[in-house]
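Complex shown without one protein chain; remaining protein chains in place.
Right, chain A next:
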Amino acid sequence: MNIREEVVTVLRGIGFRDDELTDGTVLAADLGIDSTELVEIVVALEQHFGIRVDMDEEGAFRTFGDLVACADRLMSVREG
């Protein structure tokens, strides 16, 4: 499973374009994502991967790469 590609697929479903989504893309500054849209994204990732993201524990997601890294880590924890 390529986690990065799957995160792109999830964000495409929310209305982002593939070419907007590079690891260094800053969520707030580059994509105009606010806290409410971040909740939408995190919930969509949770549903897609069957994971549970504790947003307080994860701290602030700053870039697209942070989202991929989080999904990657939680998936590997889940799959043990």
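What we mean here is this: contacts are C-beta pairs under 8 Å (C-beta built on N, C-alpha and C of every residue); 3 or more make two chains touch, one makes a residue touch a chain; residues count from 1.
As a working rule, contacts and distances are computed from a predicted model.
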Choices "Peptide/nickel transport system ATP-binding protein", "Polyketide beta-ketoacyl synthase 2", "Succinate dehydrogenase cytochrome b556 subunit" or "Sugar ABC transporter permease" - which one is the UniProt name of the chain not shown
"Polyketide beta-ketoacyl synthase 2"
Across A:Glu6, A:Glu46 or A:Asp66, the one contacting the chain not displayed is A:Glu46
By the contact definition given up top, give the residues of chain A that touch the hidden chain.
14-16, 36-37, 39-40, 43, 46-47
